[in-house]
Structure formats: C-alpha cells, structure tokens
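One protein chain is absent from this view; the other protein chains keep their places.
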Amino acid sequence: MDKLLDVKNLEVNFKTYGGTINAVRGMSFDIDRGECLAIVGESGCGKSVTAKAIMGLIPCPPGEISGGSILFDGTDLLKLDRKSMMKIRGAKIGMIFQDPMTYLNPTMTVGKQIEEVLKKHTNYTKKQMTERIIEILNFVGIANPKRRMRQYPFELSGGMRQRVMIAIATVCTPKLLIADEPTTALDVTIQAQILELIKSLQKSMNTSVMLITHDLGVVANMADRVMVVYAGKIVESGVVDDVFYKPQHPYTWGLLSSIPTLELKNKEKLPSIEGTPPDLFSPPTGCAFAARCAFAMKICKEMYPETVDLGEGHHCACWLLHEKAKNVRQSFNL
Amino acid sequence: MDSSDIITDEMFTVVGKDIENYNLITRPSLSYWQDAWIRLKKNKVAMLGLAIIIFYIIMAIIGPYMTSADYRMTNSAIADQLPSKEHWFGTDSLGRDLWARVWLGARVSLTIGFAVTLLNQFIGIIIGGISGYFGGKLDMIIMRIIDVLYGIPSLIVAILVILVRGESGIASLIIAMIITGWIGSARFVRGQVLQLKNQEFVLAAKVLGASSMRIILRHLIPNMMGLLITNITMAIPGAIFSEAFLSYIGIGIQPPDTSWGQLAREGAQVFMAYPWEIFLPSFFISTTMLSLNLLGDGLRNALDPKMRGTAKV
Partner (left out) sequence: MKRYILQRLIISLLTIWVLVTVVFILVRLMPGDPFISEKMTPEIRKNMMEYHGFDKPWYVQYFKYLNNLLHGDLGLSLKYSNRSVNTILAQSFPISADLGIRAVVLATVLGLFLGVMAALNNGRFFDYFCVIIAIIGVSVPDFVAGSVLQYVFGLKLHMFPIARWESFRHTVLPVVALSLNTLAVITRTMRSSMLEVINEDYILTAKAKGLSDCEIVTRHEIRNAILPIVTILGPITAGILTGTFVIEQIYAIPGMGRFYVSGINDRDYSMILGMTVFYGVFLVAANFVVDIIYGFVDPRIRISEK
C-alpha cells in the first residue's frame, strides 16, 4: 500500500453571480507509485477541476475547496502555505495541458521556458541547466535540441510543442505527472507518439500518471486503473480490464456503447446517451445520472447510491447493485 | 449509513428516463439586436451618455430660441458678465448672450462631428469593402495606397486644405477632415470583410447563387453593423476634438459664426480675467466627448457576441 496520492472527500465549489456551482462533490481516490490512473467523463464533470485542485491552481475566489484532503507523499496539500505549494508545483508534481499552442508563451523561446523551471527549483549553474535542457529535449524525442531550444513555439509543429510541454513538466523528475487531455488537440498519428512518450517516461522515471481524458481508446492503451466521473462524483472505478469488460454502472455502459466501431452498419444512428448532464447550480439529491438512466428506480432520485466494493479494487456507486434490486436486474437481464 | 433503515422494497420500482425536462427551453430566444439592446440598457453609465447626447442635440435645436435677446447683437456695455437671469450663461467679450452662442456652437460642432464621422465611415466602407471583397490585384494596389497615405498626418493636411480654400466655413472643415479621415475606416472595413468573406455562410450564399452585390449588402454588412456602430460612436469624439482644435488655433470656424472650439478660442483671449468664458465651451466639449466614449464603450460590450446571453431577461 504505497500510495503516492490519496484524495479523500474532495469538494470544490465556484461562487458565481448566478449562484454556487458544485463542481466536485466528494471524490475519493488514490494513485500508487508508478501507476497510471485514468479519469474519464464528459465535459464539465469535474475532472479538470480535480486536477487543478491537486496542483493548487484553483483561483480562490471565485473557487473554494470546501472539504476533503489531498495527501501527496504524506503531506496534505490543502493545508500547505503558498510558498511550500509553489515548491511542489513544477518539481514534485508536473502538469501538461490540452492545447500546446495556447499553453506556451509565444514570446519566449522554448529553451527559456524549460530553463525557468530549473531556475526555480534547482541550484544548477547555467551550464548545467543548458545540459539538462538538451538532455530532456532529447528524451522527449525532439531532434536537434541545441537549435530547437532557441526557437519560439510558433516555429514548432503541434506534436513538437506538446513534447516541449512534457519536457517542461518532467524536467525536474516529478513523482506525479498530471496530463489533462494531452492528446485531444493533436491528430491521431501524433497522439499515438505522445502517448508512447508518456508511457516510457512513466517507466523510466517511475512517475505516477494521472491521465484525464474523454477518449476511452486512450484509457485502454495507457492506464492501469480507471475511474469514471459524472457530475462531480465517481460512479465507477477499478482496474481497466474490470471496468471495460465487466462494467456495472449504467453510465459506463452508455460510454462504452457509444464508441463507434467498425461493425456499425451504414446509416445506423451513432449510439449516444440521451440528455445532458445536470445543472451543477443545484445538483440533485439522488443519483445525478437518474434522469438519463433507462434503469432508474424511485430510490435513485431520492438518495445517492452507496458505493459497492466488487472486489479487487473494483467499486461502483449504483442502486442496481443493492440486494433489493435483484428483481430489477433479473427483469432487465443485467 | 442509517439510511439503510428507510430503504424499502417499494423504492426499487423502475421509473426510467426523464428526458423531457432537459429539453425545455429555459429562456425565450432573442435576436442579436434585442439581446444587445437589453444589455445596453442595463449599463447605466452608457445610458447616461446617450441621454446627455440626446439632450445636447435637442438643446442645439431649440436652445438659441429660448432667450428673448437677439443673439447677434453686440453690446459692449454688458460684456463679460457672469450668468444672470437675463443671460443664463453670461455674456462674452462683445456682450453677446452666451447661452445662445453655446447652443449655436453646438449646432456647428455636433454637425461637423457627426457629418465627418459618417462620411469617413461611408467612404471607408466603400473602398475597404471593395478592396477586401474583390481581393487580388485591386486589393493590393488599394492597400499600398492606403499604407502610404496612412502615414500622412491628418491634422497637418487639414490645416493646409483649409488654407487653400481660403475660407473656413463648415464645408471647408468637413472637406479638410475627410481628405485623410477615411483611411482608418477603410483599413478596418477591409480587415473585417477579409475575415468575414472566408466564413462559411458566405460560401453558402455563393453556392446558392447570390450575386456579389447581394452578398455584400445582405450578408457582409449586417455582420459588421455591430462593430461599425461602435466604431462610429467612438470616432465622433475625435471629429469633435479636431474641429475644436482647429478652431482653437484659429483656422477653424471664424467669427461671427461660432462653434464650441471658436468659443474656446475667444474665451482663451480673456482667460485670466474671465475664466468662465473658456470653461463653458470646454465643459460642453468634454462632456460630449465623454458621453460618446461611455456610450461607445457600452455599445462595444453590448454588441460583443461573445457576451451574448449574459443578460437576464
């Protein structure tokens, strides 16, 4: 039980002029050393907010972490003062973002942007920093690093820019790498390369990876464990094979069946989950997915389901798994 | 969890999806202009600016008739007086009623301000629109010309033009200010047209067989209207300032005609002794420019499509 990251009951709100948004409503999960956890869910379900909360990047105001704890390597990040948190950010925890064009400073050379991290977190001399920059650029697969480090982001291709982002996040050998939709803005061939890169970094640096994505294919490729998030809560989590081959939550069923496959016949409508996620200004008291669930029961609307332990780390929060729902399961052949 | 006490079998009856609630339209749909108007109305400062401008325009029309005196009469006996019951704004160095002169001046200043701006924009739309829409060699030539002309300082040229014409009435001023004034507008319109014409709704119109004229009139211009209106509102203060400036240095409106700038010039000559006479037109110039700037700011925010839907109906 060597947990690098242990999040318990995290709650994050945003106060806006329209009311309070409950973005994260009590999420608990953990990541072991060296493992890759994928977080899957629709846009707006709270996955990015969780990542930013761990990094301490939630602006407060209007944001507010109203509950829970985030234990990183034994320290509760939520209790740290700003200075200590700044030491961890960028050095012990690295983060890469979705769109490398907009996430890199357009008026600063690539080399300088990496150097910044080293300057802040290490005591390297100028020579050592230059060497380290060349080293990390090589490592992330950028040819000709000496030339590239003097170039600006707009001179690089999309794939190269994402590699630079990865370099920035990993140059200080962090223990945890958070990747927020790292491949969404790239085309498919580059996607594969970037994912391979992250995988190899994970192995060689023994870094844990928290991978946020809405692409189930990426999850299958990369992750050891996966957790499915809906409306600010975790609805199912477990080892990837368990969740993909033995899913227990209706939302997970919906997600898995909405992946277009080669077997779809011509003119067949692409399967999707009807409806939209609930308004987080006033989240429902019961299960948030009930309104879109074909199997919803009265109790689903009234009370939030208990989380059931299905063994081997596979958890699911659904009333269908309750013993009293046996008849329902039988009638639907679940 | 003690909730397990109150979990009954009955609660496990299937209820299914509840999608209808999600498809409710929560707000009546608004057109772009309705939405913008609502947002503008909420901006108290912009509405105040609008009110002031409308007030000044009304006063410019009826103001001079509100005094009984003949405002052209000079009477050195009552020169340089502060406001009183007969002369609400006092009198100037030649004994003329300042209330009337201010509003007469308003006629000239406001007319020049609006006319110059509208003409500049109009010329700019035509030239910029043609250049941007038709592109190619024509565009290149026009762009080069605009580039070269853009660097010529407009006030300096305006001064020369007025000197050439020999007289400095309203017409002279307007012509002088337009000669280089259209350039900024042309550049802007060209940029907008270039941006818009590559968008898909233009392609769709072309595919449906619309003529160039129709595309320009029915598609391009309405999409630019919001920005154009904002630009016009923000450009009028510049024109008013230019007129005031030119008149102040002596090359604009000449006496006995008057404008706010001309009044400021007259006031400057007796400034030390009677500061009131320059502060009065200065106040009106400044408040007009201020009101238009505030209104323009408000318009820009209201017409910004990115902020659409933030108004509560």
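A and B are the chain letters, set down in written order, and residue numbers restart from 1 in every chain.
As a working rule, contacts are C-beta pairs under 8 Å (C-beta built on N, C-alpha and C of every residue); 3 or more make two chains touch, one makes a residue touch a chain.
Predicted model, so just to flag it, every value in this text is computed and none were measured.
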Contact residue for the chain not shown (choose from A:Val49, A:Ala169 or A:Val219):
A:Ala169
Could you tell which one of B:Ala79, B:Ile126 or B:Val157 touches the chain left off the display?
B:Val157
Quick one: which of B:Leu40, B:Ile130, B:Ile285 or B:Leu299 touches the chain that's been left out?
B:Ile285
Those residues of chain A that touch the unshown chain are 55, 57, 86-91, 94-95, 97, 99, 102-108, 116-117, 120-121, 151-152, 154-155, 165, 168-169
What chain B residues would touch the chain not displayed?
144, 147-153, 155-157, 159-161, 163-164, 166, 237, 241, 244-245, 248-251, 264, 268, 271-272, 275, 278-279, 282, 285-287, 289-290, 293-294, 297
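The rule we apply is simple: only the chains that are shown with their structure count from here on.
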I'd like to verify one number: the distance from the centre of chain A to the centre of chain B, where each centre is the average of its C-alpha atoms, in whole angstrom.
49
Contact set on chain B toward chain A in their complex:
1, 3, 7, 9-19, 21-22
Note: in the complex, chain A contacts chain B through residues 274-276, 290-303, 306, 319, 322, 324-325, 327-328, 331
